[in-house]
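Down below is the structure, laid out as structure tokens.
The other protein chains are all here in position, but one chain of the complex has been omitted.
Naming follows writing order (A, B and C), and every chain is counted from residue 1.
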Amino acid sequence: MNLNNLKLHHKLVPENYLKLALEAQRCKEIQMKELLEKRKLPDVGWTEELIEYVIQQLAALDNNNFEHKIGLGEREARMASKLVIRRNYGFGHGIGRSGDLLEAQPKAVGSTIVAQLTNALVLDVMRLQGIKSVKCCFIVPMATGMTLTLCLLSLKKRTPSAKYVLWSRIDQKSCFKSITTAGLTPIIIDTVKRNEQDGLFTDLGKFEENLSSTDREEILCIMSTTSCFGPRNCDDIINLASLAAKFDVPHVVNNAYGLQSTYLTHQLEQANNAGRVDLFVQSTDKNFMVPVGGAIVAGFEESPVRAVAKAYAGRASSSQSLDVLITLLSLGKTGYQDLVNQRKLNFVYLQKQLEEFAEKHHCRVIKAKGNPISLALELKTLPTDVATQLGSMLFTRGVSGTRIVIKACSKTIDGFEFADWGSHESNLDCAYLTAAVSIGLKQPEIDAFIHKLQQCWQDIEKKTNKDTWQ
Amino acid sequence: MNLNNLKLHHKLVPENYLKLALEAQRCKEIQMKELLEKRKLPDVGWTEELIEYVIQQLAALDNNNFEHKIGLGEREARMASKLVIRRNYGFGHGIGRSGDLLEAQPKAVGSTIVAQLTNALVLDVMRLQGIKSVKCCFIVPMATGMTLTLCLLSLKKRTPSAKYVLWSRIDQKSCFKSITTAGLTPIIIDTVKRNEQDGLFTDLGKFEENLSSTDREEILCIMSTTSCFGPRNCDDIINLASLAAKFDVPHVVNNAYGLQSTYLTHQLEQANNAGRVDLFVQSTDKNFMVPVGGAIVAGFEESPVRAVAKAYAGRASSSQSLDVLITLLSLGKTGYQDLVNQRKLNFVYLQKQLEEFAEKHHCRVIKAKGNPISLALELKTLPTDVATQLGSMLFTRGVSGTRIVIKACSKTIDGFEFADWGSHESNLDCAYLTAAVSIGLKQPEIDAFIHKLQQCWQDIEKKTNKDTWQ
Amino acid sequence: MNLNNLKLHHKLVPENYLKLALEAQRCKEIQMKELLEKRKLPDVGWTEELIEYVIQQLAALDNNNFEHKIGLGEREARMASKLVIRRNYGFGHGIGRSGDLLEAQPKAVGSTIVAQLTNALVLDVMRLQGIKSVKCCFIVPMATGMTLTLCLLSLKKRTPSAKYVLWSRIDQKSCFKSITTAGLTPIIIDTVKRNEQDGLFTDLGKFEENLSSTDREEILCIMSTTSCFGPRNCDDIINLASLAAKFDVPHVVNNAYGLQSTYLTHQLEQANNAGRVDLFVQSTDKNFMVPVGGAIVAGFEESPVRAVAKAYAGRASSSQSLDVLITLLSLGKTGYQDLVNQRKLNFVYLQKQLEEFAEKHHCRVIKAKGNPISLALELKTLPTDVATQLGSMLFTRGVSGTRIVIKACSKTIDGFEFADWGSHESNLDCAYLTAAVSIGLKQPEIDAFIHKLQQCWQDIEKKTNKDTWQ
Partner (left out) sequence: MNLNNLKLHHKLVPENYLKLALEAQRCKEIQMKELLEKRKLPDVGWTEELIEYVIQQLAALDNNNFEHKIGLGEREARMASKLVIRRNYGFGHGIGRSGDLLEAQPKAVGSTIVAQLTNALVLDVMRLQGIKSVKCCFIVPMATGMTLTLCLLSLKKRTPSAKYVLWSRIDQKSCFKSITTAGLTPIIIDTVKRNEQDGLFTDLGKFEENLSSTDREEILCIMSTTSCFGPRNCDDIINLASLAAKFDVPHVVNNAYGLQSTYLTHQLEQANNAGRVDLFVQSTDKNFMVPVGGAIVAGFEESPVRAVAKAYAGRASSSQSLDVLITLLSLGKTGYQDLVNQRKLNFVYLQKQLEEFAEKHHCRVIKAKGNPISLALELKTLPTDVATQLGSMLFTRGVSGTRIVIKACSKTIDGFEFADWGSHESNLDCAYLTAAVSIGLKQPEIDAFIHKLQQCWQDIEKKTNKDTWQ
């Protein structure tokens, strides 16, 4: 509605009052114009009102929201429930078309803009976070694992003969399943210790060995991981990228929750400079604080990314893009960077707290310098069953997200056996507990966690026979 | 809040007034209890208030909504934007766990219930619609095409050597891409005419031929389709199921928008009786009038369905389940059945209108009895370019969903060439227009469509040189 | 946001798609333009989306919603709670200024438009309903009773010496209190029967008598009532208007829920033709199905109405105007008229049902032709205590709104004693039950009421000693 052009009767409101009020709208109009024309994240977060206003305006452009609508197709974005319409702001057509997630839909101009605009804003965030050379990215409404599967399948379309994925072991189930679900065979390369102090590293030697010994036509790609549970470090993606370039093998990086850490984003940027990174994938929920369900496929060149978009069979949900769009607009550049900076401070704070705890209780925090998110506290003194018990005590006391990793716990997934599952290696020394510092964590949560940890420790000291302890 | 147990001061409200008001709540409580304990669709649709109440109660069970929350993991369902929280009712954890969409999440009791309850209600609808033997189903937050890919990949996990999918041709892009994206090779079996009158049918002979001539180890499955654009009929899934049983080959049915038609659901039920149907897949948006983005995997036995759930790598969005849950509760049994019945009447109505139109304009509506949803109007008299023009005229006048299929329009997808793309066969006689009757279509839309069609026809009669017409 | 002027990158959406989508917005823009420029009720109700869109646009014009706001006053429409902002669409300034409800606020252009526009739409409805000569009206966010008080106080400003209000008795407490609260003295004129069959009528003779015998300077006004509980009829406002003109005395009509009945609105129109009606007041909730809390002051000339607006000391809530605006836009002309027509049918239906009941149970429905809303069922056979019991049985069974009026029940209000309170007269023959048919009542409610009435009647027949019955 363009109120500027209306001739309102003076009985509704005096003209001079209206004029002043309309002038006050200009700065909102400029904000919206800049967003849509420049497709960059605004510096300062928007108000909820402004966000909803833009979204409603866009939704009005989808044909299911037209006043007069004649729909004779099998899919017309009709919605039966008002509640559903309301929570989806009237968006029903999804994104993409005929099996290309980046194609525009003639019926759904608003949905198309939402999808493309969100992709543009995410690209902007990636660059702000330090991946300056990133060229192209898009949101897929699937889990990070399934999105990795889709990336692998799109690579397979190029080289149908390939069947192996060289994979630097990380004990996170869906990451591994992304390979087997794609119908591919993982070549698992355990991480290795350099010494007792600094965590687990990529076994570059084994990678080179395998690349040399395997028929290149049969290697689909190298798959590496940045963000992970301590004491595993970020993979040495810089040298893996060099190897990928040297052996002319694609390289896919699982950057699951790495976008929130400038340390990890700089690894990615440098890896691209040093060699070859074809695709890197990250989750929307962990990096942008939205509900679970989306991932971002990104690359330093356009064609491999577009190939993934074209591999998705069908039209996809726009719900995930919408959540990301709303969130990024509400945060703005400064809001997102505040979260990122606060996370860094929180990490240092948790590390300090855990070290104090460790000192008191004769255990140790492992200094894995290549892991800026997750910390590991060795539980040397605790017998395995007691360590396990500590984990469940923490959970019932409201602590979620910590993990207890214990020795001699092997696991078989899709036919592959993993010794010492959870530890990313095959000869774990002793049990440990991991704790991660994600964006959005509040410092009082850290204090409460340390407090609960102390309580539980005391409780198990009392309850268990301490003689069994080491 | 259990108001029954509160001791309210008489200054707030007299006790006898309160008592009567509390008694009036019982019928709501019974509705909720029945829903959660019996897991069946209510007979009559619920009010929005009641639906939101249940959803909010369930959301409160997810740990991100707990008053005191200590989250030390990499994913804690924190949400940065209040708007996002509100539109997701506070749900952030998604569904499934560690790569199994049907596993419960200890952190997310509410999300788990939403997912499982929705699956149960969908199963109930399937049985109501006539697929009485269906055993198990679940919602996947992916397009129908991608879901078919996932089904194929889950079959491939069982028989890694298989590479061929025997596919009864249907010219819908994402359906075909579901095979190529899975890294598999389609064996395309064109549909055939029996005579000029009754549309296109499955070429059973070719199927049997291929099944006989191909190494069984290399055949992943038969893939057939129920709902489709006229004049293609529903595949002869009953006889395909027999062949599948005979040759011991899996059979996947694409039932994209077939759940809304009792004709098609009965085909499925009979196919299962006659032979083998391992999995059948349908879209949530087209059958339940929710936004695009979800599909339902179903089966007559539990194990193949569960295998698909386990193939999904990662945790998935719960947004699609939530939309289906809200919609089914708001419709109830009677609401859904009214939609289904109204659709049948609308189909007859459109057919009649089109036949009247055809008579006036010397064209013909093809009587494809095996297609209860989509109708084809032959445009014998129109030259190809004029037919194409008719399509875009309709679209600019607000008619969406109709398609114009023309001769000699070949297309290559992922390396496979299709003659006469759009027609499901390789020797199309003449151009035609399709129009579909989906649930939710209103009769005035049909009238408006016929009216616009007449207008456009007159316009092109005026504009184009009628001498070029046949 | 004027999307027409934006230069969107083709990556966001192709230009031709956007063009079509923007064209589809025009009819919405025309609807909004017409509403704001013509200030008439739309023929057809608007969608929720369109209503919210206009309201949000208007709210943006209030200065508390400006992006940059510097408020150094004692009242700046700041709101502390987001929930409150949301439910009020950001409106906080209220309506009116410095003690004139019709004055525009420079700070609150949107609130001003909402208030004036709503008043204009209400005026339109009044004319549609048959009060063709009405000149001016406005909403006051107060109960009908308090609004009558305000009307009386505004009349008193003109003639400070006046102290009497000649009031045709209606036994509705707040109506009577509107006089005493204004500090005025009611001269109560009981209604009278003409015969046993047709209910209660205005005692015109007594009115003329009092007008003749009282010092004209001391008479503030005549106060009459249209809508009321049967078997009281609508006051004879036509002849009262003549008397008011003859004696040069103001005439205020309480039209509480009379706007929904075209019979009553025509009485008002004719009364104005026949003589003098200075002000008439009706409730927003009863006539427009909005929450309790507002009233409409209307008149056939502008000056007495404006005088009331100027008597309100302070700035008032805009919440009531907003509810009315939303409701009228969502109904449109046809929607409102459908409600009005359905009510008439429901009245006839209830009357028929009650007459059948009466016949069976040897009682009688009184034929008060001047009451088109409320029916009275005489309970001749029931002793007083049993009649009372019937009323509370109905209430505990979920029937609300019916009243039992019994003999010999006197009541004192603000020092005035009323014999046979509830009956509008001082010599009630026998107990009766009233039931009213308002807009929005559904026919199944009538059926359910009759059913419950039968059940209760049977129950009391069983429980009470029928020998005590007459």
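Definition applied: contacts are C-beta pairs under 8 Å (C-beta built on N, C-alpha and C of every residue); 3 or more make two chains touch, one makes a residue touch a chain.
Computed from a prediction, not measured in an experiment: that's the story for all the values here.
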{"item": "Which residue of C:Ala21, C:Ala104 or C:Ala316 touches the chain not shown here", "value": "C:Ala316"}
{"item": "Contact partner of the left-out chain, one of C:Met142, C:Leu200, C:Val252 or C:Leu268", "value": "C:Met142"}
{"item": "Full-complex contact with the absent chain, from C:Pro14, C:Pro106 or C:Pro383", "value": "C:Pro106"}
{"item": "Hidden partner chain, residues of chain A it touches", "value": "20, 24, 82, 396, 398"}
{"item": "Where the unshown chain meets chain B, residue by residue", "value": "1-3, 6-9, 11-14, 17-18, 20-22, 24-25, 27-29, 32-33, 36-37, 39, 47-49, 52-54, 56-57, 60-63, 65-68, 82, 90, 104-106, 109-110, 112-113, 116-117, 120"}
{"item": "On chain C, residues whose C-beta touches the chain left out of the figure", "value": "48, 51-52, 63, 66, 68-84, 87-89, 91-94, 98-99, 106-107, 141-146, 148-150, 153-154, 156-157, 160, 173-175, 177-178, 180-183, 227, 229, 256-257, 283, 285-286, 288-294, 311-320, 323, 326-327, 330-331, 335, 339, 373-374, 395, 398-403, 414, 435-441, 445-446, 448-449, 452"}
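In the analysis below, only the chains that are shown with their structure count from here on.
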{"item": "Inter-centroid spacing, chain C versus chain B (mean Cα positions, whole Å)", "value": "49"}
{"item": "Distance between the centres, which are taken as Cα means, of chain C and chain A, whole angstrom", "value": "57"}
{"item": "Residue list for chain B, restricted to those that touch at least two other chains", "value": "82, 398"}
